[in-house]
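Apart from one protein chain that is not included, each protein chain of the complex appears where it belongs.
The letters A, B and C name the chains in turn, as written, and every chain counts its residues from 1.
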């Protein structure tokens, strides 16, 4: 009913869910310096999500702010891509997931920073800087793990093989995208984005001495609320305190 | 302020938390027949909890029924012993935890079935039958694991070593116990119970070819709401749907 | 397990006698002679059914820890436990056909065995627990009530037992939905949304039109199958739509219309491409379901080994004691 709202929800939820997943690592990272790095990235992503969800709430015009959207929607109302909700797994899964998303996000935000919707362009431009650091960090780790030890290589390859099926969804485009292109002048060329992304990914995968998976059937559904069973459990933890005190301030 | 209420909460919470922990195994058991057995035990325990919490709510007299108590209290208000909230770990941890509790519960319920509080005596008598099956099941498994393979023996010993520190709390007695003895004629001789329990445990541990741990310092606090950090996370999952719809019926 | 092996040469006299027994409505029992293809078809159907019960524990098991009342929690645990029992019971049935349960389990974990497509859908809200009981058990009952008269004795009897329990589950599922539909606005929305997700997949549970189903003709001849897929699907729709109307749930099918002449609720075209994708292993949860079963199996290896080792020690001790 409100395509721009849906669109912003998708972007905000991507970063909220991914940021939350990363924050699960705090205090449990493999290296202290990496604990700090992951926390930094989580912080950035949740910040981006905050801005995007706030914008979404304004566009929706029903009085829902970022917290209301983050803490009081059920799983079926979330619009994140499936890639970001998959559990952290080991450090390889986390880093490969991060890299696949960062490469997409940098390209997307770069395009959006030039779109004609001022509010979104501003958020995109501001977030882009940080995303570029994220991308550098995650691609370096994919290379380190792929071209590290035999064990890290195997874990990285396994991660890539299991996550690849979620990457198609990032570049899907549907009626919502068509509508925002028409109504809000947010026109992303998804095929071009996908192509650029694939080039970036192939390069890092190659430097990491990993093998690009052959396209299995892609898993999709997140953009329409058809999530995996993981999201509900993640949200139970995320929302329990807020939901236990409806109407309270923190 | 209401010792009988506190007392019933302790008993109800023990069985609610343990039953919930067991229910986490559904669909993931090592053998189909064991999936069924664990589900059966979980069902029984939650049933016992239901009766005990309902009784507690009546005694409290503030309109809280079993569901209100189960789903709308925070971790600090729970009164279960720490033993039952520890995460399931592997099947050995689950079975050893179950055995240590079942032995205690059978002895306790046997004593309580003869106490002068009619409501509690009735619940105790009814639950005792099922608890005896539980005890037989769990002690057989402890023996099977302890006197099975080298791996199962090691896992069972590890489980016993790590859980032993939670057993002291089961036989603690404090002002609440004194008060219910005086006011509600529920007089349990905790030292005698502990002694009988130890005899039962030593017998099974011996048959399982395991070694009884030497008393490390005992961990306590559950009876006063000083829980481990696990309980809060367990309750987040358990309570999220109910808390998200305050006042709704299911 | 081959779907279409070369037809082994069966003794024509035995085959004729067998088919006469079937036509007379007799029950075929484990020790009776049966064509190899009959044995294979039954094994396939029964093992798929057993696998379905076992895998079917997972989508519902997913909500046990979040059930919002103690009564619902207990009911759900009992339901999942019943499913495990059904699986066990049918595995025992397949053993009467000479198949080893462990081989069947291996085939499932390897991804070679089939199970009902519906269990490859994720459960995303509490309302799914009501909808699954109502629609999925409901569809299973329509299938199984007919199978209760199937020619193979052990399977028919298993169906009678299982149907009884599943009828109870279906009523409970419908009751959950009814409470939600009469609840808060959020609960109403929750159950409608869940119904929307499961409606079409439950229609697909009956399988494609029989013209597209390779096994149907043979199974009908041998009275293993008694009705066509389309007949069963229509029966299910006719039962279910009034139930939905009764609690204010809208069927997500703009083409649905009641035909007074036939008494059927006519429904729209089913998008079978989704079904075939799920069958191929590309459904929403195929991988997660198998991963969960594999993990349980692998994690349980040391437990099963311990049980075996202990049993052997006990046996050795009693032999020694006896000696």
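In the analysis below, contacts are C-beta pairs under 8 Å (C-beta built on N, C-alpha and C of every residue); 3 or more make two chains touch, one makes a residue touch a chain.
Values in this document were obtained by computation on a predicted structure and should not be read as measured data.
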Q | Contacts of the hidden chain among displayed chains | A | A, B
Q: Quickly run down the residues of subunit B that touch the omitted chain.
A: 74-76, 216-217, 219, 221, 225-229, 232, 236
**Q.** Contacts of subunit A with the absent chain, listed as residue ranges
**A.** 16, 20, 23-24, 26-36, 39-40, 42-43, 46-47, 49-50, 53, 66-67, 70-71, 90-91, 143-145, 147-149, 151-152, 155, 237-238, 240-242, 245, 247-250
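Note that in this section only the chains that are shown with their structure count from here on.
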Q. If each protein chain is taken as a node and each touching pair as an edge, is the resulting graph a line, ring, star, complete or other?
A. complete
Q.
On a C-alpha centroid basis, what's the spacing between subunit B and subunit C, in Å?
A. 35
Q) Once you find the CA centre of subunit A and the CA centre of subunit B, what distance in Å lies between them? A) 42
Q. For subunit C, which residues are shared contacts with two or more other chains?
A. 66
Q.
Which positions in subunit A are in touch with at least two other chains?
A. 74, 236
